[in-house]
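Shown below is the structure under consideration.
Omission of a single protein chain aside, the complex is shown with its protein chains in their original locations.
Up next is chain A:
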Amino acid sequence: MTSAHSKLYSDDVSLVVVIVDTNPFFWAGAALPFADFFGHLIHFVNSLLLLNHLNQVVVIAAGVSSCAYVFDSGNAAASGSPDVAATFAKASRKVEEFVKQDARDTAGNGTVAGGGAASLFSGALSLALCYIQRVFRSGTRHPQPRILCLQGSPDGPEQYVAVMNSIFSAQRSMVPIDSCIVGTQDSAFLQQASYITGGVYLKPQELSGLFQYLAAVFASDLHSRAFLRLPKTLGVDFRASCFCHKKTIDMGYVCSVCLSIFCKYHKKCSTCGFCC
């Protein structure tokens, strides 16, 4: 649970992978319209690119039926100095295409529940980690990577194992996962992610000032974080929930073979069928 600054990397250069939640079910009913939110995000991306000429930003969109890379500053920079308006236009176009394609896929797929559908956060997080591994392989001097998640839709409990695997992999590679909640409820997955990997968890109170929150809290690179006083969470609830009733428990019984958690003692484990 330690913070992740390390002297192996070049100090101020960062690679920020932003995971954007584009769940249409959530954005349809959100207080802040998606277009405004996207505007805040693009201004934030541009400020990151302006902080240091070697900074890189990658944006991954997490939809309801698919995930995709939306923006990579490495591709844009090939043509010369980063042009603010061009970034905005290109990224907007790609996100629009992605959201349309996602909507088409969702309509065609009957299994999506509707109001409470979760975005594919585990998929986007896995893609981000694969990209970061590629950056690690690129040589001895590489930027310090971190992940920023802008999440609005609720957690999907079916993604629990995948999200925890990604969190442990990020912890091993020393990549902090920052979270900014743009929805109404806290996300237990993101609280655990930020706590375990040493990132920052924030739920802004005023979404119309989102850019200010992003620039003040999430724009600082990892080396500078040692000198800054960033928002601290009071404590994460790490209690487990039992497999039979899904309620959080203080004390329970764990099967030694398959590690399923039960609230009452049973003669036989219902997951793996082993008798005691």
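Miscellaneous remarks
Methods note: a residue touches a chain if its C-beta (ideal position, glycine included) is under 8 Å from a C-beta of that chain, and two chains touch if they have at least 3 such contacts; residues count from 1.
The definition used in the following text is that contacts and distances are computed from a predicted model.
Look at the chain that isn't drawn here: its UniProt entry, checked against "RALBP1 associated Eps domain containing 1", "WD_REPEATS_REGION domain-containing protein", "General transcription factor IIH subunit 2" or "Glutathione S-transferase", names it "General transcription factor IIH subunit 2". When the whole complex is considered, the residue among A:Asn55, A:Ser73, A:Thr87 or A:Ser122 that touches the unshown chain is A:Ser122. Of the candidate positions A:Thr22, A:Gln144, A:Ser179 or A:Gln192, contact with the hidden chain is made by A:Gln192. Residues of chain A that touch the chain left out of the display are 7, 10-11, 64-67, 69, 72, 109, 111-112, 120, 122-124, 126-127, 129-131, 133-134, 137, 140, 159-162, 164-169, 172-173, 192, 196, 234-240, 249-259, 261-262, 265-266, 269, 272, 274-276.
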